[in-house]
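Every protein chain of the complex appears in place save one, which is left out.
For clarity, chains are labelled A, B and C in written order, and residue numbers in each chain start from 1.
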């Protein structure tokens, strides 16, 4: 199982969420708390929206806990919207191109989970990717392929519907090959304006996903930090697992639902896979 | 342009050819002499036949000149048949899975050259790979794809014919997409029994390839080395460019031809691409 | 805490101990069982005695579980005497030169533990290293420095006494700087003829160390392996923690003692630090 987090709100240094709490993302790279206590140390990534059209991307195959460049970067930059991922490989090699988040134009995408029997299904799934974006696939993971299927199915126009079509297509393809529970996923996607998160699995076991209750929740994580106390109510963090033990801060995002963080009121809606028509 | 070498003959340490001559393969990683004087430093590999069914494989993204593990390995092991490759990337990422040689069962494969307009052709070429070996493709290079096309077209049964079908298929696919000169290649392939090398290009520029004249040629490279003086006449090295300046040692393998090193007499035959029927 | 193992006996592939048991060394890289359940994933090494004067060395900063080169090498080579180490860094960077084992001529050395307040003591300890071997230190760990202190104090001539002098010198230096418990160590050292292991700590907490009871113990680990059943009685494995759960196989090496595996009868003696006279 991988772990990821995504942040939307007043500009902060990513280090705030990657390093500065008891169970920060980097601490989770040593071992998670909700998925068996194993390391998530097969590569890492940080994607952030800054002053350029494209978001910035830092990816590395080193375990996050020992990556000095990640620490530097996470402390130097500030961003109002970023996502970070630590990988636990499920069959594809540990390589930079297999690290999340993946990027296409303004879009970033991160995933925790897997396509079951991926090597059986991979060829067929690859064929469904729009040929015009095929060469943007530089690695070999199921996750990057899911991203490009979502792009193929309209991520830029109808983000959640495209994610549902992707999930539906993966499930339909799997079922055709007698894979009983083809998909397990929590995903984050963003175009730099909104942050989309979804939690879904074909079977009864669903990877964990949480959202910070509101900005006051984030403030409570850092009682001594003057600056974070002035956070607007827009600020949200979505995480694979809570960054600390304070009660009341993290709300579970239920299986089969999606959460959209955006200017104005957030949305929480059902997530129902359906193959493209 | 990449550089490679392959050896067949009495068991030697790979270091003999990788390190111990003036223009050894590792020296060529700093800069070649026949392709513009640029570094070949986007990864390296050594594949060798030892005591196991499968050949051993060491691959690394480090420049060869600074890779301490390569030096260790090349000095510790001995092998009667090995190939080594240093990469100059032509568009695909510097990653371990993109390093040559590639392996499938008993087969090893290395390549210098490129498929022109690869990102245009890649999807279509991938589709032609036998689905049963599709998941053996772990990287994203044109080279690894060429290997799997050759495997698809019968490499195990008719090695040279399969390489010709692969080359013909790449050319036909390219021409269909208006790529004028789709293929540039010198390749090495082996099943552990024989060593196959071919030199071919769709256009007038053809990457260089040489074979050592005979075992006496190899002996002459190391006049002071007692042991190498006892080499049998079977010993051959095939190289992208000569490892030294001694005249008479290296014979050019002409464009459009293939060379087979094997027990008994070597063969030198024409290489004529032809798409599978 | 790091983990290591060392083997002496009939030639085997290192994979036998690194991969082929339930709690093999590579499995311990995900998490150990006797030191808190944390990963040992800050680099790895394999040193083996083969056909050359110097032992071979493979070292890498990748987590062992994902290192494809280690897997290849551990399956291809055979050796009657090797040691392998997986690192959990205690303050010095994750780099290849900081990976164990360390080598000097015929000697290999691996360590689990630490010098307390190392950065306070490092300069003074470095100064005690024989200037003639000073430049053989290429990394920055306490472990490599301990090895060079042992070499300085006569490792080649009186191995155990030199290790005791090293430990005594570290303790004396620490105490002079008010470090209460300066040393925590299990170490392996070999000259290719004998295998020396010692277990010691300045304080009450001592890292774990075990030796296989006898060759029948190793045979029992692999009941289905024809070949290992023919092992001679000389074969021994020394390990930071047991490779499996079978009772009766692993004997603890008590704190403050050393174990020597050698042709003929093994020795088990007291280990008593004493600074060089």
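Following the convention adopted for this analysis, a contact is a pair of C-beta atoms (placed from the backbone, for glycine too) under 8 Å apart; a residue touches a chain by one contact, two chains touch by 3 or more.
Please read these numbers as outputs of a predicted model, since none were measured by experiment.
S.K.: Which residue from C:140, C:216, C:229 or C:257 sits in contact with the chain not drawn here?
M.R.: Touches the omitted chain: C:140.
S.K.: So which of B:11, B:39, B:80 or B:105 would be touching the chain we can't see?
M.R.: Final answer for the missing-chain contact: B:39.
S.K.: Tell me which of A:75, A:257 or A:272 is the one touching the absent chain.
M.R.: A:75
S.K.: From the list B:30, B:123 or B:194, pick the residue that touches the absent chain.
M.R.: The missing chain is touched by B:30.
S.K.: Write the list of chain B residues that the hidden chain touches.
M.R.: Touch with the absent chain occurs at residues 30-31, 37-39, 41-42, 61-63, 66, 68, 89, 93-94.
S.K.: Applying the definition given at the start, please give the residues of chain A touching the unseen chain.
M.R.: These residues of chain A touch the chain that is not shown: 48, 50-52, 56-60, 68-69, 72-73, 75-78, 96.
S.K.: Mind pulling the chain C residues that touch the left-out chain?
M.R.: Touch set of chain C with respect to the missing chain: 92-93, 95-97, 119-120, 122-123, 126-127, 131, 134-135, 137-140.
The definition used in the following text is that only the chains that are shown with their structure count from here on.
S.K.: If you check the contacts of chain B and chain C, which chains show up for both?
M.R.: Chains touching both chain B and chain C: A.
S.K.: Could you give the separation in Å between the centres of chain A and chain B, each centre being the mean of its C-alpha atoms?
M.R.: One centre to the other, that is 40 Å.
S.K.: Got the chain A residues that touch at least 2 other chains?
M.R.: 93
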